[in-house]
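Pasting a structure here, questions to come.
Just one protein chain is left out here, and the rest sit where they should.
Chain lettering (A and B) follows the sequence in which the chains are written, and residue indices restart at 1 in each chain.
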Amino acid sequence: MSLLAHLPALQVVLPLISAPLAVLLRHGGFAFVIVTAAAWAAFAAAIGLWLQVGEVGVISYSIGNWPPPWGIEYRVDRLTSFMLILVAGMASIVLPYARASIEREIPRDVHYLFYAMFGLCLTGLLGIIITGDAFNIFVFLEISSLSTYVMIALGRDRRALTAAYQYLIMGSIGATFIVIGIGFLYLMTGTLNLADMALRIREVESSRPVLAALAFLTVGLSLKLALFPLHQWLPNAYTYAPSAVTAFLAATATKVSVYVLIRFYFSVFGESLVFEKLPLPEIMLWLSLFAMFWASFVAIFQTNLKRLFAYSSIGQIGYITLGLSFDSVNGLTASIVHLFNHGISKGATFLLIGGIVAALVGKHGVPPAPTLDRMAGLARHMPLTCFGIVIGGLSLIGVPGTAGFISKWYLLLAAMEKAQWWLVAAILLSSLLAVAYVWRFVEVAYFRQPATEPEPRLKEPLGLLIPAWLLIGATIWFGLDTSLTAGSAFEAAQQLLGRSK
Amino acid sequence: MKNDLVLRVVGKLLIPFILLFALYVQFHGDFGPGGGFQAGVMLAAAIVFYALIFGVPATQRAVPEWLVETMLASGVLIYAGVGLAGLLLGGNFLDYFVLDKDPVHGQHRGIFWVEAGVATTVAGVMLKIFYMFAMRGRLED
Partner (left out) sequence: MFGHFSYIVTVFLMVAGLYIVIARGNLIKKLIGLSVFQTSVYMLYIAPGKLVGGTAPILAPNFSIYSNPLPHVLILTAIVVGVATLALGLALAVRIQEAYGSIEEDKILARDNSVELAEDSRL
């Protein structure tokens, strides 16, 4: 079918048209149907692209039939298709969840706007991943970021507004830094196409504007991916946003920024400039270690469960950038596979926490904040939810049998390859910190008696439980059968490292 | 402000010319500075000018809220529609070459419709933002 040749374009266009259609049909139910259908279609397209890349290698699609480098090119290789499946898959699972979840968290008359924003966010994220043009990355990045700010601000707590504002300021500064970096690259190479840039940058590699471009891009992207110390927006944004939004963001927004970083480092600047001639591996190593230890440490002392796992996310992003700093196939594989594994386990955890929030209906029907003291003895009333959070926590720790173990395994392999034994010890030690904060939840939910007997309304909503358990099941599955995740990550890492040599 | 004679007369004289100039900028986008975004903003500016002089309720009788929201969404759909038309006629997405027998005329057509979509959306967005901010104080009365 001729449609298969146009999958790269349809991947982005289908969610894009679902958003204005949702605005036109002002009804929340119709908007939900259209945006979910588009998300599922995008997931199907992502799987189709995965299969096509398996046969062909690299797919290049010229928008407007203008050949690159004059026109914008959509370029799909193994890493691209991997990320597309993550983002489209998360959207497909979170949207049916959101239908039930936002009933309690967002006023009914703006439901259709929520779905429109979700559609735009999905468009932006998919566009960032698939495009092969530098400025196009910025445009889609801002599409996804602006719709994210709106979705965060829809939370019921008034602190959601300040969280969204803070994220807006920091995110816009980050995006503007990225544009400055792209501007310097355009000035020095004369092209915006990433593949063409990689060729032309060879002659001007050591000139100051190119190094400045690298610096601006790194800082801008670090703001977006919440690398310590530029992570200030993340705890508030994750804590006060609606549950479905937190889950979707935790699984996709920061991961896509890591993808852009990997793309620029390996496919444009080239491994030799970034990792051998500049001290970037050391800088990234130390920042990652700070993130891993400090964020996990702070997480232990949080009382709000969402905030706890938000700090945990900052720590886990430290693992991802640690894998990047190794500059080896195993290290890069660890980074890429942890993008996926952390995405699904953290997404599942936040979906389950949303289930707890929905069940803990407070006075006036307003869901209260998910603080640990409200969860005493929860395991007796919501056994599946608590067990799911435990499994998600095990994946964050890196227990064998869960997806998180696979990423930690590759990280340890990469560290042992370089004979950095102190690093092996550091990775294991930070996993112990993760045990500490997961244990806080387990202790409260399983081993404490509730202060008062809760109302009989405390039951597990099925519409919220099924999508979350789909992701928990995926966490366990991909911890046992790694051919799809680790296999593709390995292939992607080899493609990225081999091309620049 | 609707009681000020000078403002009323000058406004009623100027607003049609602003709208006309917006259309001029819209259609001359491929030959000179201009295009969809600028034209959309000027369209919205003309209507905001009217609202400043004659008040928001009068403006909402002329350009109602449902029209503004429809303009917002349909502009994006026109843009995506042009892209999909290129797809269905055998080319790639946003392919203008296949929109007509003569590829160059196809480019003209594609650019025309795409800019029309952009102008519609931008005018809709600017007006919607203005209405939202202007109605904010009113709701608290």
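As a convention for this text, a contact is a pair of C-beta atoms (placed from the backbone, for glycine too) under 8 Å apart; a residue touches a chain by one contact, two chains touch by 3 or more.
These figures come from a predicted structure and were not determined experimentally.
Checked against the full complex, the candidates A:Ala9, A:Leu168 or A:Ala414 give a single residue touching the omitted chain, namely A:Leu168. Across the entire complex, the residue among A:Glu73, A:Glu142, A:Asp196 or A:Glu460 in touch with the chain not shown is A:Glu142. For the chain left out of this panel, the touching residue among A:Leu25, A:Val110, A:Ile180 or A:Leu413 is A:Ile180.
In the full complex, the hidden chain is touched by chain A at residues 135, 138-139, 142, 146, 149-150, 153, 158-159, 161-162, 164-165, 168-169, 172-173, 175-176, 179-180, 183, 186-187, 192, 373.
Chain B residues in contact with the hidden partner, per the touch definition given at the top, are 31-32, 35, 37, 122, 125, 129, 132-133, 136.
Everything below uses one rule, namely that only the chains that are shown with their structure count from here on.
If each chain is reduced to the centroid of its CA atoms, chain A and chain B end up 36 Å from each other. Taken together, the chain B residues at the contact with chain A in this complex read 69-70, 72-77, 80, 83-84, 86-87, 91-98. Within the complex, the chain A residues that touch chain B are 6, 9-10, 13, 16-17, 19-21, 23-24, 26, 61-65.
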